[in-house]
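Excluded from the complex is one protein chain; the other protein chains are retained at their positions.
Chain IDs A, B and C follow the sequence of writing; residue 1 opens each chain.
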Amino acid sequence: MYKITLLIHCPDTSGIISKITTFFHARKGNIIYIDQYVDTENKIFFMRMESEFSNKIDIDSFRKNFEEKVGTPYQMSWQIYTAGKPLKMAVFVSKYDHCLYDILGRYKSGELPVEIPMIISNHPDLKSVADNFEIPFYHIPVTSDNKKDAEKAQLELLEKEGIDLVILARYMQIIPEKFILNYPNRIINIHHSFLPAFAGAKPYHSAYKRGVKIIGATCHYVTEELDAGPIIEQDITRISHSHSIRDLILKGRDLEKIVLARGIKLHVERKTLVYNNKTIIFT
Amino acid sequence: MYKITLLIHCPDTSGIISKITTFFHARKGNIIYIDQYVDTENKIFFMRMESEFSNKIDIDSFRKNFEEKVGTPYQMSWQIYTAGKPLKMAVFVSKYDHCLYDILGRYKSGELPVEIPMIISNHPDLKSVADNFEIPFYHIPVTSDNKKDAEKAQLELLEKEGIDLVILARYMQIIPEKFILNYPNRIINIHHSFLPAFAGAKPYHSAYKRGVKIIGATCHYVTEELDAGPIIEQDITRISHSHSIRDLILKGRDLEKIVLARGIKLHVERKTLVYNNKTIIFT
Amino acid sequence: MYKITLLIHCPDTSGIISKITTFFHARKGNIIYIDQYVDTENKIFFMRMESEFSNKIDIDSFRKNFEEKVGTPYQMSWQIYTAGKPLKMAVFVSKYDHCLYDILGRYKSGELPVEIPMIISNHPDLKSVADNFEIPFYHIPVTSDNKKDAEKAQLELLEKEGIDLVILARYMQIIPEKFILNYPNRIINIHHSFLPAFAGAKPYHSAYKRGVKIIGATCHYVTEELDAGPIIEQDITRISHSHSIRDLILKGRDLEKIVLARGIKLHVERKTLVYNNKTIIFT
Partner (left out) sequence: MYKITLLIHCPDTSGIISKITTFFHARKGNIIYIDQYVDTENKIFFMRMESEFSNKIDIDSFRKNFEEKVGTPYQMSWQIYTAGKPLKMAVFVSKYDHCLYDILGRYKSGELPVEIPMIISNHPDLKSVADNFEIPFYHIPVTSDNKKDAEKAQLELLEKEGIDLVILARYMQIIPEKFILNYPNRIINIHHSFLPAFAGAKPYHSAYKRGVKIIGATCHYVTEELDAGPIIEQDITRISHSHSIRDLILKGRDLEKIVLARGIKLHVERKTLVYNNKTIIFT
């Protein structure tokens, strides 16, 4: 069984679904998942489709045909993914280990179908965790003086290994603009608040001060504007007046790791589309 | 704009989506919603689709064509709904008023696009509520002696008004088998527990006794087996050791009314399909 | 059985609980609930205690004694509530009816132990709801020209009836500062967002625009700063990219009414204390 995942968006018009499904049917593809969404305000059509083919197909000519018959006529932005090589994912950390342990546990048990060729950190603290899980660890300190060099060193590592996806697992440094532009919609951050509330530093302190009754965590793609990128997933947990800031931090850890893991999985399984600084999540 | 909602299920095979979408496209229908699901165990294909047509279509010939070209070839069970007359909904109650108030509030504010031609109760207590909302109230007592007569009186009322949907809004009587068979997948009950836990009478007492930390409510279609019909919607709320049975009952009220309302809306908006005693919910 | 609820806060020191419980024990009071909290940052002690007395006590001399023996020595701010007359609650509305229906349903079924002597609105639309529930309805229009007069008319009505608590049940006008100062921690608002996110007007529009995956509602005491008062209760519900602004508004309704009802109950049952623009909620 050969499986293809198709993700598209294009100007909305009638007949798109009919056109695409007929194209796949004619090539003996059996549709096992289809979901679509129309942004009626901007008149954009979005779709995700999974198909199975009993025989291996020539994917290059399939792609060429699709572009010719469907992509071009409908002015479509599209990707076709085949179940081939796993994504290569780099994990950036600083000192907090809960998200890292969670990612590596899932990785080892096969829950996350990725490769993790490297962990990069601006601190040496979590090297032992990387060692225990037998993953190369690169300590690249970031100071006010060496920002440019650090960025260069990071990007070289990523490029050398052909990294597809960067995870900021409580990495406590701001990613430079150029870095972000190199990996559009391919850097995922976990922010420890229910965005847009409490963007920026020390959200648990702000939540405590404001006296909210619920705290949250937000997994999002990183864009140039801090904590303002497209949101992939959020979740919350209840707190009360009796919880100290330290309690919030502890409770928040469980949220952060679960929400980040959900976000990573959605991306890896090709269930996310980004448009207009928002995500379409196909579930 | 003329809108059609299509709900189908049929043996799974390839090409169904292509066939249907092409059929609609050929008749100038613009698909604004499509969702499908395949029960891989039983090899059944399910789909819900909404289409808009700029011009009014001849719905009778459309239906006839669809049966000929699509329904018959694919051995399809299908319904086509047009945005015509609202569903006629009867509400059955006993003494508890919270679900009734909630339904009637939503009804009055236009949130529930139905007609409510009658409230039927085995007790007279809630007549004043019905009066305030200007809905006919029928008091049909049910005793161990008059079960047959009561059922007959109820069914006559439902038939006379052409009722499409029966809501058991904390109605404290068991619905007889014949009644149920007359309204297959058209009687919706709210049960005050997280089914299948605590089926039957006094679920809050059982939940208290067991010491659970979460209670729930379940909205389901009524079948012959008590509290075992297809589940439409469930939700839960946290409790603690400090909550008395009375506290559970009070907290449960809010759950019951919200979960029932969600279930009713899903049915009324034609977003539910039933197969094998389970629901497919298209959202 | 005679029941007393005690709410206090005072500078934190050792021996307070021992002092208070001994005072009550000496007067044959049986403690049936005690909860305390220490704000360690500001060194403030908070406590809520319920006691039962088999015989009626002279509440005036009890209060006098308590002030002398406990209140003054510990520089305590305290209230003693007896289960006497229900609170008098005014409900302010504009055009949305879902919170009003919910409050009135709970009121009629005895769930909310209050009196509701009046509904005040800046629009005439909900008069029929008030009529159905047989509650006096006062239409006081608020325009840019008559703000002072409207406020005066509102305050006169509240004072005439001896209103203890004002509920803003989706009342779409800003409450003037003088009004707020007259009812400190006695005006409860429901805001249709997860504060502090999306304060101010049109929060569902902002939530849609930002692409959040969860929306919320917040019940808070009204202070001079808009949507910035002490939070009593919050809750949330999941949304997705496929929900329109109208969907958010509809889903939000259920949140708003439930969260507002919980906040009102906490206040009415004397389970809230306010300090430093935050609430302590004893549950």
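Operating definition for what follows: a residue touches a chain if its C-beta (ideal position, glycine included) is under 8 Å from a C-beta of that chain, and two chains touch if they have at least 3 such contacts.
All figures in this text were calculated on a predicted structure; none of them were measured in a lab.
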item	value
Touch partners, limited to displayed chains, of the chain removed from view	A, B, C
Chain not shown: contacting residue from B:P73, B:G162 or B:P196	B:P196
Chain B residues touching the omitted chain (full complex)	37, 40, 194-198, 210-214, 216, 230-236, 240-242, 244, 277-281, 283
Contact set of chain C toward the excluded chain (per top definition)	14-15, 17-18, 21-22, 24-25, 28-36, 38, 238
Interface with the undisplayed chain - residues on chain A	97-98, 101-102, 104-106, 108-109, 111, 129, 132-133, 250, 253-254, 258, 261
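Keep this in mind: only the chains that are shown with their structure count from here on.
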item	value
Same or different contact residues where chain C meets its copy chain A, judged by the half mark	same
Distance from chain C to chain B - Cα centre to Cα centre, in angstrom	36
Cα-centroid distance, chain A relative to chain C, in whole angstrom	41
Where chain A touches two or more other chains, by residue	none
